[in-house]
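Here it is: the structure, laid out below.
Only a single protein chain was left out; the remaining protein chains are all shown in position.
The chains carry the letters A, B and C, assigned in the order they are written, with residues numbered from 1 in each.
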Amino acid sequence: MNYRTPTGGAIDRNTVLRFTFNGQSYTGHPGDTLASALLANGVHEVGSSVKLGRPRGIVAAGSEDPTSLVQIEAPFPEPMLLATTVELYDGLVARGLAGQGRLANEPDPARYDAKHEHCDVLVVGAGPAGLVAALTAARSGARVVLVDEQNQAGGALLGVDEYLDDRPSAEWVADVVAELKSTPGVLVLERTTAFGMYQDGFVLALQKRTDHLGFAAPASVARQRVWRIRTRQTVLATGAHERPVVFADNDRPGIMLASSARTFRHRYGVLPGSRAVVFTTNDSAYCAAIDLAESGVDIPLIVDARASAPSRLATECAARGIEVRAGHVVTGTEGSGRVTDVHVAPLGSGHADTVVCDTLLVSGGWNPVVSLFSQARGKLRYDSELGAFVPGEELETVRVAGSATGELDLTACARQGRNAGAAAAIAAGFTPSGQVPLPTSDSRCTARSGLVLWRVPGAEDSSFVDLQRDATVSDVLRATGAGLRSLEHIKRYTTIGTAHDQGKTSGMIAAGIVAEALGVELADQRPTTFRPPYTSVSFAALAGRDRGELHDPVRVTAIHPWHVEHGALFEDVGQWKRPWYYPQPGEDLHAAVLRECQATRESVGMMDGSTLGKIDLQGSDAGKFLDMLYTNMMSTLKVGKIRYGVMCGVDGMVIDDGTVIRVGEERYLVTTTTGNAAKILDWMEEWLQTEWPHLDVHCTSVTEHWATIPLVGPRSRDVLAAVAPSLDVSNEAFEFMTWHDTEVAGVPARVCRISFSGELAYEINVTAWHGLAVWEALMAAGAVYGITPYGTETMHVLRAEKGYPIIGQETDATVTPQDLGMSWAVSKKKPDFIGKRSFARAENNRTDRKQLVGLLPVDPSVLLPEGSQIVETDRLPEPPVRMLGHVTSSYPSAALGRTFALALVRSGHERIGETLYVPVDDSLVPVTVTDSVLYDKEGARRDG
Amino acid sequence: MTADPTSPLAAWTDRLTFAPALIASERPFLSQLTVRVSDPDAVAALGSALGVVFPSVPCTFTTGSGPFGAVEVLWLGPDEFLVVAAPDLQLPIEDALRAVPFKGSVVDTSAQRTTLVLEGSHVRDVLAHGCSVDLHPSSAPVGTCVQTLLARTGIILQVTGPDRFTILVRSSFAQYLAAWLSDACVEYGAVP
Amino acid sequence: MTSPAQPPGAHLPEHPDFLWENPEPKASYDVVIVGGGGHGLATAYYLAKVHGITNVAVLEKGWLAGGNMARNTTIIRSNYLWDESSGIYEHSLKLWEGLEDDLGYPILFDQRGVLNLAHSLQDVRDSIRRVNANRLNGIDAEWVDPAGVKEICPIVNVSQDVRYPVLGATYQPRAGIAKHDYVAWGYARAAHAMGVDLIQNCEVTGLETAGGRITAVETSRGRIAAGRVALCAAGHSSVLAAMVGLRLPLASHPLQALVSELLEPVHPTVVMSNAVHVYVSQAHKGELVMGAGIDSYNGYGQRGSFHIIEQQMSAALELFPVFARAHLLRTWAGIVDVSPDASPIVGLTPVGGLYLNCGWGTGGFKATPGVGDCFAHTIAHDKPHQYNEPFTLERFTTGALVDEHGAAAVAH
Partner (left out) sequence: MQLIPCPWCGPREEAEFHYGGQAHVAYPDDPSALSDEEWAQYVFFRDNPSGPFAERWSHNAGCRRWFNAVRDTRSHDLLAVYRVGEPMPEVTA
């Protein structure tokens, strides 16, 4: 059967769209929603309820609908959308849901993005109040953004056939929108729902940009966009939702809100059924009844809970053959799927009549949409006449206009919009020019609030308060009976208001029913908190474009292209990609690293050290400042020299290490670990700016200005000599822990003679621009020695053989310099430095602290897994087992011809020579504790 | 044997035209010096040495011309400025600045950041996808210079013309920024 | 209508599913517990059950379990690094395993396991270190490679071609989730049944001492004398302690979480990733429950910044591409009090008879039974239980910290 009216509605009747629902093929028109198209085809039953499996239909026409949950299957699976908000397109495939949606198995091909927008006045809602507010603000010259969740402006006007100022309301709307869109500085966003309101005028809105295009959606356009709107002033013209009344079996398909039926009629040219009973507590449903009757729907009866019906409207109804029964209520319904009969009885008690119908329209009054106002921390007040919470105060930057305030008269709503728009413009520093004329409506229904009626007494088990959660009046009474007294507890006990619709139509009723059950006044109750988002938002929209390669910046050095070209595998170190090792064909990690280590120890290797943090310090107090930051003395360093240093936090735990180069009398260059570069610069600035602003020191990051290339191994001197002909590389002229400015490969370079491997080594620094070319020049110059590029893994092995710790690997925020065996780097002379005082605490002076030692597996071929724990006995007792520490680093060593490890071990320094045990899988591996320096203990190799 | 320089966006040279959204171009190898100074007399003297008045208003930049040709000075903080000039002038400019006696610091940071010029009718739209600062001409007129975030990287953003911006970005983030711009421009008709 | 003298609902008949009464506070109790969240209720329960101390009031300024208990993501696990933490969290997990029977109340405790993902080589080392420590402490733990991750949770993207590939994970099979409200109600019901008074809408406004000992609490419903007072008001511990001049090493921060709509089961376990700051499970009804890192600043406002949620979503989609078209339904924030070493403070205070239980940061929910038991012991004996002995306030002076940042960086 076709329920499409012959005329009317904002649909394109000349175009037919085909779609599939629950496996059946149907047609509709552009302008339809899935819901209106289903209704046009006579389909009321959409899905079934989550707990009881009862059939469920379409209750409302918009985003407040509590029941019409559907799963989109094509073009791409999307769960849990409301049929009332899905715009119809050709080829749509959908099905009704039983409360749970299904996620796609395949990746979502759509694009998503976000955009920042700034304005003076944001207006939320393009109904009469919002349109007038926006126009008033726009005419003042303010930057205005108007957002509305529908695909066209008009708000409540879209669902009625009223005339404004003697012409169709759509014309009035079109004029206002046209002026807004042609005013510079005004942005009108359709299909855009403001879903969250935060501090300082921050409003988030989701725009659905291509969903309505279905298969024709262009792939290059972001499907959905999160607008991050920052506004000075906001006008909330968010309207009101009609609410139902709860009665027995109030959940059958065919039971619909009265105003929604009217919307389906006027906006979509769809009739809800052929014979409709109307149940109301107020005047507005009369208009629905009259409209539908005029459209050919048989309306046998209006059931008005009020003691007397409005006489003028009752007369109009009588003229159309509609009976009005005042003082009556609907007490129940029948029907195996869709409603077939309703029971009508006098309010209170009395004989129930049964009326045959296929549709029951219900109106229990109006709930102003106050979600955003509440999110903005506006206080709400219970309006007993309306039976709803309304904005209870004005906020400095947030105004409310229209039916969101509880006002129901169109001209009054528009006036509120005008006032709010003007006030917002003034508050934002603009002067409204003239007054936007207020439209007058020819509506039959004078808007008056009616009787506040939450529920009709009856079968509590089938009187549904929250249709989506299948929560009934019984559930509420069970909760109050269990001793629960707060609305929050009852909400949690019954789950009312927590479903997909977040209680848009049920929340107020639930509060009313609870208050009745508890015998308290709603005016004394705090409404339950409104939390963002107002309507659901896809995860992908929130993630936006921070996906895939843009998820987090990949930081690369100037030499990176070479590493890629030469087959390096990379390690993530913070955001950096660092070469991990350079496997040759057939090599795994161990083979490659053994080769890289061997080449470096025996001839020459080099690595890209550009990621090291580098900070330039200048000023007369730079030395004094560094003396406070490092545990050792830096101010005594001579110009031209380099010193290794350790930094601690105030708690005395090691936070970083690196080298300090004295560049000039009042200038130093310090290096930090790769991961801590930003943190250490911040750390320095924090102390300088907040604690010691009197110090004359300035810090500047030069991390990326310099490319840094450690050139390592006995032949490094030869390679350097080849590329730096003007530099005297002899041991006498260029001592360990000194630096020289020179030219390398023809470009200015600073060469430091430092070593993190124990070998003769140089660190070559050139501007990042020259990094790649200098690297290639070194490769060329070193070719004769078989120069070998190596990655972080080889670097780790080489330093571990020398017992040098890696901050973050050997340390974990519980390790002091003394624990690392670095008492030599802790000044005894300095009166103070950061962390010093903490060394005197009881815990720091325990003799059984964990200390860094070497471990040699008794079987030299056994490689201990890093992270292994260490125990004292060769047999494991029952848990908990006493653990002495753990393996921090572990490698096979080409130089040692065996495996070895570094470990933090309780009383480690005293245990050197002892045998301990490392549980690995099901066995205990015996290990010998040694000094942490395992290679070239005498340091003979560093001079080459 | 002289090593040729490579700019951070060398690999993007032919790919920075995001028409019709905007045209981007790298201006590599500019001379850049970070100057830390707070004494107003010293600030004035440093400006005189370069022929440019240092910006006194936060979040602005100034331009001038002197012994080193056209020079821009960007306000980075209450005692921090970035001097930007044509390539290969960093050493003489550093010398000129050091010739002024003042308490503070001068650091050659030329390779620390690279420079991208963005022009086109959609340039504000594209930037608004990742930048929370209001770039409307009434809020950010020509001469504005802000340090802020663009998507997930820090930038220095200069408004240099009606629809023209200059972005300075840390060298290691430059490729991320280029990829991000390329992706953002797709919306406005650019072919990635 | 009821008369104003009667509390709301006083006229109602007792219901078969009765949970608890709403009595007027008495003038005096042996023990007053400040804070009617999970910890306060559990403490009252074990005081009554284990120690026979039933003249106890739990004071709650709002509604029972309406603070962090109502706002958490209900992850339960005990795979912490240090012995001290393992002790109390494993004690707690063992109690969870018998809790439904113990309380005679369904709590939907579901041991579906937890995966803690590793994304860097150092994550891998730290993870293996923790697995080994867990095993030696008698806690179930294993290291699984990316293929193993995929087997346990097929929707995790274990491709190595992503920004931060999954390099493996630790897996604790006995970990899981429970229904937070039911846990609170179960404790409340059982405590009430043993004679504990649960007093809602009763805000503590002052703490009274005499001779260095606690004597009473001042409340919005009058003075209540107390032999002992136990503070269990996570989030607000500093404010309460300040009432007796006690300063705590705590900062209260917003911690946000969110849920999706109901979805068919896709996620059989719990996945946490410190590196990309997200943790996810799918609740019994089908909603995805997710949390993020804490907001950076101190805040009592029970709201956080939305960019935290956005970042969390981009991280979540990298790990779980199938979530793209799931929808965010509701967001909220709790207030967690964070200590310098990310471990709790549970024990005695310089004020006689005043006991402190705070600083749980993001770990409070999972500890509920364990700390309830240990804290009850501490109160009953005026001496810490062995499992909370390391978690003294004095450790910040001696330096004997229990640094769990590695385990708690993201939480939970």
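Going forward, a residue touches a chain if its C-beta (ideal position, glycine included) is under 8 Å from a C-beta of that chain, and two chains touch if they have at least 3 such contacts.
These numbers come from a predicted model, not from an experiment.
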item: Where the missing chain makes contact, among the chains that are shown; value: A, B, C
item: Touch criterion as defined above, residue of A:Gln689, A:Ser726, A:Thr847 or A:Ser861 at the omitted chain; value: A:Gln689
item: Candidate in contact with the missing chain, chosen from A:Arg377, A:His566 or A:His590; value: A:Arg377
item: Hidden-chain contact residue, picked from the options A:Pro184, A:Pro831, A:Gly897 or A:Gly913; value: A:Pro831
item: Residue of A:Tyr89, A:Tyr198 or A:Phe264 in touch with the missing chain, whole complex considered; value: A:Tyr198
item: Residue among A:Arg230, A:Arg667 or A:Arg898 touching the omitted chain; value: A:Arg230
item: Interface with the unshown chain - residue positions in chain A; value: 198-202, 228, 230, 377, 650-651, 682, 685-686, 689-691, 693, 831-832, 836-838, 840-842
item: Chain C, residues in touch with the chain not shown (by the definition above); value: 236, 238-239, 242, 247-252, 296-301, 303, 305-307, 337, 340, 396-398
item: Absent-chain interface as seen on chain B, which is shown; value: 58-59, 76-78, 80, 132-133, 146-149, 154
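The definition used in the following text is that only the chains that are shown with their structure count from here on.
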item: Separation of chain A from chain C, taking each centre as the mean of its C-alpha atoms, in whole Å; value: 23
item: Between chain C and chain B, distance of the C-alpha-averaged centres to the nearest whole Å; value: 49
item: Between chain B and chain A, distance of the C-alpha-averaged centres to the nearest whole Å; value: 31
item: Two or more partner chains touched - positions in chain A; value: 114, 546, 549, 552, 554
item: For the chain A and chain C complex, residues of the former touching the latter; value: 50, 76-80, 99-105, 107-108, 110, 114, 196, 198, 202, 204, 226, 478, 480-486, 488-489, 492-493, 498-500, 502, 517-520, 531-533, 536-540, 542-544, 546-549, 551-552, 554, 571-573, 580, 651-652, 808-809, 812-814, 838, 841-844, 865-869, 871, 876, 878-881, 883, 886, 888, 919
item: Chain B to chain A touching residues, read off their complex; value: 1-8, 11, 28-29, 34, 36, 79, 103-113, 125, 128-129, 131-132, 134, 136, 139, 151-153, 170-173, 175-176, 179-180, 183-184, 186-187, 189
item: Chain C residues within the chain A interface of the complex; value: 1-2, 7-9, 11-22, 62-64, 66, 70, 83, 86-87, 119-122, 124-133, 135-139, 162-164, 181, 200, 260-264, 266, 286, 303, 305-306, 309-311, 313-318, 321-332, 340, 397-401, 403, 405-406
